[in-house]
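Note that one protein chain is taken out, while the other chains of the complex remain in position.
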């Protein structure tokens, strides 16, 4: 019997605080799809788990893409005629458009404005912008500040570099009893944005840390990589030996705010992970959102491209692009909370619990019901308020354990939480009434 | 063409009265899962149909179960200090917990109360309780009476016996044109309870009696057996030669009250009987309830266990366990009515009519419509109010009789009552436009 239990994963009351602390450490770092900010981020993660860090040279062909030059930045500012820094990169790394080329120039306000972005609807917020594959430069500032800038000549500096280097990503594989893998992936290319996606990075780091100490059936693979080019790089380098092992996968992003929770299904639509998380959300949350796959979003776009079609979904709280703080300076440490990080961790832990234990059994006394009373199984259940549901869990498990229904199938058909069906199966197995199916047939994992 | 018609089965206006009379005869008998009460019940049934009575010895192994000792009871009472019988088994056989061991003892009220059951919410009603597989004893009384009992020493007697004997069940097989069977089953282990299940016993007895005189395609097997252990015993003794013949089956219980009607589907969910009764209820009843299978209930639990998975549903009016009179003295002759017994009989008769006549035909002129006018088939239909529906019944039957749709499939697709589709098929066949499919393919009977 698997030793994996949900309760093992969530034993730490402090889990939300632990995740939040790591986010606080990572928040000031200026990340992009390449550069030292990514390396610094992975170094922090390595304080918790023994991550492998991969460096892939500029110019490497990755399917239809090419690893770009490495971008780094030391300083950036806009000075007014008095020599005052009215915009300073050291105040917020959002001020500089990601991948801006170096600039040192004096220019009029009108000329400058062609390179400045703001959000008129939210005049206090700084937007987040990038220009990875088109050479350009720009500043992002609050609309209030933009409106207050007076005519005159401004002194503009972006002390950045775009040079041959490497793209950096982190990977951590935790071997299990079997080679089949659960893939967990977070993008690490966003600068000082808390929900998107320091929340996903920090949650997965602590999940990996806790899983290290547990006995688990599946092998786990954690990917911390820049969006798009990073996941594509991992896919290209692991296509031969790793992809066929990925049985379930989840992209984790925006897991610290108060919205959702939201699950976006894999392209397959009814992969085991799709059904498992639907079950978890139904029983664990008062409300939740289930969306079908669409080819826009985070790295599930790449994992679910037709040439891979991996069973990878996306777990978020608020949906990317649909909350006003998205890609602005308002996605900060105040936008997320210990409580919601902890809840997100609980949901993913419950999901892992279902995946780890979703076995298929065979009723050893399939002709008629076995006599539960003589084995004390009615008494075993005791008089608690769940007693009737626990008896129903036993009867359903016996009735549907014909080798064609997994425990998750039974939970869904019976409309009983997975943990009760799993407990019933354990009790029945201890009493010699159930055995594992020889060939696991999980009807819900069909592609 | 089959000679079986619904109208033959319900020719007797008195059918409700006949069923009610048999219930009245059976009501006073004290039944349990074994013993003379069961034998007396079967003897009454034998006055109507030539039932085979089977006796299976105590200790016989039945799958995971063992035939228990036979229980009989002569007398039981509770006397107060004045020697008055405050509780007397001869007033109601519900007063004694079924399978109570013999007791003769004086005891205080407090001691006695540990063995007394009542229903505080319905203080005038006596509950019905059993303890088949745990040795114990007890009395069931009204809560009003329990509250009125004064402190003191009570003289308690249960003159019962638990001895090696037999388990008794009845079986009646009515051969038809083919060996394929329709199984009809009622439990006979409840004492003086009218709806649960004297109503089922008496309805099936009269159904069998009427079927004797009719030409029918299917063979019919009626089982009158104690709940659980009785149906399991029949299954164990007939596994080799009878189970494969069961093409449709129905457990009949609680068919005399004003609720429902309710049908609980077989485990297969869309067996032919599931679709047939759904059709009958839709067209015959203003309202009805359709439930999916669950592994709790009456003997369909055993017939639908995974090792058998027979296409057996449950027909009731009010659902077991959901009406307040369930398993109390209020489930008496006043709780049921001639009218509802008659209506239940009509529904089951219509169901049999569909099953008997649900053949698959082939349109002999499948290319374009045949010219109905030149055969007088438009005229044949006359100007009655159903004329348009009768023409549609012909057109649908011609259009879908491609060897892949049974008449029930056509009824469902056309949303026209089965009897009209069946009549249309007869008319078309008489006019040489339809023939029976060589290999009956009933698309809706797939497992």
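Brief remarks follow.
Letters A and B name the chains as they come in the text, with residue numbers starting at 1 for each one.
As a working rule, a contact is a pair of C-beta atoms (placed from the backbone, for glycine too) under 8 Å apart; a residue touches a chain by one contact, two chains touch by 3 or more.
Since we're looking at a predicted model, the values are computed, not measured.
Among the residues A:305, A:337 or A:386, only A:305 touches the chain that is left out of the figure.
Residue in contact with the omitted chain (choice from A:104, A:134, A:240 or A:438): A:134. When the omitted chain is restored, the residue from B:15, B:49, B:398 or B:425 that touches it is B:398.
In the full complex, subunit A contacts the hidden chain through residues 62-65, 133-134, 228, 231-232, 235-236, 239, 267, 294-296, 301-302, 304-309. Annotation for subunit B: contacts to the undisplayed chain at residues 363, 365-371, 373-374, 392, 395-396, 398-402, 414.
The criterion applied here is as follows: only the chains that are shown with their structure count from here on.
If you average the Cα atoms of subunit A and of subunit B, the two centres end up 54 Å apart.
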